[in-house]
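Okay, so here's the structure we're looking at.
Removed from the display is one protein chain of the complex; every other protein chain stays in position.
Our next item is chain A:
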Amino acid sequence: MHALYEWVAGPLTWVAFAVFVIGLVFRLVQVLVMVRKTEPFIFTYMSWKFSLRSIGRWLVPFATLRWRTSPVMTVATFAFHLCLLVTPVFVLSHIVLWDEAWGVQWWALPDAVADVMTVVVIAGCLFFAGRRIVRREVRFLTDASDYFLLALTAAPFVTGFLAYHQVTQGAGMTIAHMISGQVLLAAIPFTRLRHMLLGWLTRAYMGSEFGGVRRARDY
């Protein structure tokens, strides 16, 4: 168990972060090269002003037409993504481990707050899965990979929650949590989860085209 723990908490974590970062950089370069090859004229009207205007708008709940037409989905999406991104960075357990590995630390969420945010993420995954089952127009567009990605995303939160609440004895659940987190990180560049980076580019492109070319708003 000790050898396994050391392995997972050490080298495997580095591999996961390396794949995550290098993979995303690779994807970014790949997209830029592709646009340059097939539609280079897009670069002529990319604009910081319209890009940031669009991104800014879409970052505010209910600021866009699309957010207003589906309020339940809007609330769910914002709560889900906020907790998804903030919790792993500011959860105390992770900070303790960064501190011990690198001597760096930053402000931590109180455990009780992180715990609630973890539940929000898990509930979000269940909600999105349920929506794919219940709503016919969404089910039509759904295949197994959608459920797989939801499970992949939920896994570190479910196992982290179970480890924190000491539902099982011993080191097993914590090790399962670490592995599920590493699998998620490493999978991001190679699945649709890469929208965490490329989504911003799509928004910037839409904003620039609508703002600069069509002289309209994309929100």
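To be clear about the criterion, a contact is a pair of C-beta atoms (placed from the backbone, for glycine too) under 8 Å apart; a residue touches a chain by one contact, two chains touch by 3 or more; residues count from 1.
In the analysis below, contacts and distances are computed from a predicted model.
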Which choice in "ABC-type branched-chain amino acid transport system, ATPase component", "Phosphonate ABC transporter ATP-binding protein", "Membrane protein" or "Cytochrome c family protein" gives the name that UniProt lists for the one chain left out?
-> "Cytochrome c family protein"
Considering the whole complex, which of A:A18, A:V96 or A:I133 touches the chain not shown?
-> A:V96
Missing-partner contacts on chain A, residue numbers | 2-3, 5-6, 92-93, 96, 99-100, 103, 110-111, 163-166, 170-171, 173-175
